[in-house]
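Removed: one protein chain of the complex. Kept in place: all other protein chains.
So that you can tell them apart, the chains are marked A, B and C in the order they are listed, and the count of residues begins at 1 in each.
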């Protein structure tokens, strides 16, 4: 066949006696030195994080692992019940609902996943060069004005965690302690402040907003943010599948729904 | 790179002015002549079904399309809600629970999917050559005896459709009308009869059992049977996703489960 | 937990002695009477197709089944090789790449899937009421003008099937023979004609364009069109998985890519 392009990958090289990842020797430079979050940072940025970057990146990823009996968890549990021989499929099924959401259809998981991605995007588009001298106050004001119609600003406000999201303060604290309280963190905080003043509502920075800001401080492009979320959630799904093995709930959920919805008569 | 093997596919050939599938011209020989079930038969057997085969194969596939608010349907609906921009992912997620089931973990979907596959396998292993002269009565007796411990015979009995499965009689009728009431149909009927006598329970041939027998009459290897089930179910899932678009239930199911399970406080 | 909404599904009702789908008795009204394409039509529209609708709908679906060694087929084959115990997962994996595509990122499968959906959308938005008296010529002209910048009109032109797509003529023939040569078919043909005149290129209606028009003639909302494509492709993937079982190619494809890309030394 015609070869139009030579295939090329710079990620890993596997030789009989040596494996390298982004130029680092897996056995000597990585194993025992990087934790799983650091390894994810390496995959995403092609370099080992500094200790400060490691602290912030791991905090972001850890925040995203567990969400209780979310739709993802129920999907993974139901899929496990149907195909217990293939737990990779249960994890994969659980991940498939982590969409970005779109305009009118934004609901539940889509809203959560999309919010973080959208917050990072909004911040990075507003501040393309974080080292430039920017009037963040004016920028925050402009952003709040531009969302005045819907009053829905990515990363701002929460229907449940009121008045504040318990994760936000801690994430900002970790950012500060590690020298990452830069323009993106400041901007999202100013947006929240200005939104509260403008709309007269309690509108704290929510966890997706804080994560969007921290990812931006780490110079991670917004397009990657969903990836962090997906791998973190995969970890949480393993926990739910293990619980489903020991103490199942998926069959009960299904039977109740089936009977109530009328697709099966109720048990006498 | 070393080329160890030449790639080869005999399924389709796509040329600028002509597309062939298993040697048939798509535009001239297939479109307008084969229905979707016939096309599936062509994909699975490399030939066009006879009208009789078409009738039986389409009946099998149609039977497998719809199962009400099954776990698959709930999974597809939840995934759609999370990622409305990717309905292919919602369908895929719904299919992932169609496992074969295994020994101790056999539940719900796994049981259903596995039952059909296992019934076909049991019948085809018992009667490798359907044209041979076989004492089906003795064979049925032997099979029932070999399942005496668990009393669970693939394709026999149903916990819900008692005393008879409403699909079974009609499927056998269609088989008979099309000349497919051969040794596999007779064998599964004899197994059911003998199992009832032996165990003293009402044990009809269930739909998976009838389908396993009919697929065997069509000379479809048992390994393919799950494939028929998967594509049929994909069609049913589209119906459920469409209903979820108009009248959603997945979010309500999730919120209730989350609250009852204690991972979120109940609304006041 | 708080019950905010009663779950409700109108698709199927499963009782011990009777199963109904959209009010029809599965055993009596459906089995032996509907083929698999008709059943898909029932799932999508809640009613049995007329013989003419059946002919057109089945032709659409059959057209979409097989695409040779497409990315979907390779993905399904590789997944089967990795998890041969779970062919539902191989089919699901193959479906996941059937995205809708987006502006700048439109490539390969995304382009194909999106094209059909986008063609249906374009036609249905242009002609919301197919019974109204519309100047189709003016409409075609307007549509061609509005795409003058990119010169990419959904459903028009093909980089490979030149000068004509072998499927298009046959699909229109089937539509005509069954009384479905209405405003949508006429409009897409006029768009192609006008685009050729305006851009001075050979720009036939392609298969996705013909299917988008025929689906519109069947009054199927454009949002459903991707669903038809997904279930049809699932059928094709079964064929590829069966071929992979008999005569595998996925491992060879992977090893060559791995070696050429430099992530593994080439065999001596």
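Throughout what follows, a contact is a pair of C-beta atoms (placed from the backbone, for glycine too) under 8 Å apart; a residue touches a chain by one contact, two chains touch by 3 or more.
Computed from a predicted model, the values in this text were never measured in an experiment.
Novice: Please provide the labels of all shown chains that the missing chain touches.
Specialist: A, B, C
Novice: Pick from A:78, A:143, A:171 or A:188: which residue touches the chain that isn't shown?
Specialist: Here the residue in touch with the unshown chain is A:171.
Novice: Using the touch definition from the top, which of A:18, A:47 or A:142 touches the missing chain?
Specialist: Missing-chain contact among the listed residues: A:18.
Novice: What subunit B residues would touch the chain not displayed?
Specialist: On the side of subunit B, residues 6-16, 83, 85-86, 88-89, 92, 96, 257, 260-265 touch the unshown chain.
Novice: Could you please point out the subunit A residues that touch the chain left off the display?
Specialist: That gives, for subunit A, the contact residues 1-5, 7-14, 16-19, 21, 26-28, 30-32, 34-40, 43-44, 54-55, 58-59, 61-63, 65-69, 85-89, 91-93, 95-100, 113, 160-162, 164, 166-167, 169-171, 173-174, 177, 223-224, 226-228, 230-232, 234-236, 238-243, 245, 247, 249, 252-253, 255-256, 259-260, 266-267.
Novice: Even though one chain is hidden, which residues of subunit C still touch it in the full complex?
Specialist: 68-72, 74-75, 78-86, 89-90, 92-93, 96-102, 105, 107-110, 113, 249-251, 253-254, 257-258, 261, 263-264
Heads up, the rule we're going with is that only the chains that are shown with their structure count from here on.
Novice: If I average the C-alpha coordinates per chain and also across every protein chain shown, which chain's average lies closest to the global one?
Specialist: If we average C-alpha coordinates per chain, C lands closest to the whole-structure average.
Novice: Taking each chain's centre as the mean of its CA atoms, which one is most distant from subunit A?
Specialist: Greatest centre separation from subunit A goes to chain B.
Novice: Calculate how many whole Å lie between the centre of subunit A and the centre of subunit B, each centre taken as the average of the chain's C-alpha atoms.
Specialist: Chain centres of subunit A and subunit B, defined by C-alpha means, are spaced 37 Å apart.
Novice: Can you give the whole-Å distance between the Cα centres of subunit B and subunit C?
Specialist: Chain centres of subunit B and subunit C, defined by C-alpha means, are spaced 23 Å apart.
Novice: Find the geometric centre of each of subunit A and subunit C from their Cα atoms only, then give the gap between the two centres in Å, rounded to an integer.
Specialist: The mean C-alpha positions of subunit A and subunit C differ by 32 Å.
Novice: Return the residues of subunit C touching two or more other chains; collapse runs of consecutive numbers into ranges.
Specialist: Correct list: 7-14, 16, 85-86, 88-89, 92, 96, 260.
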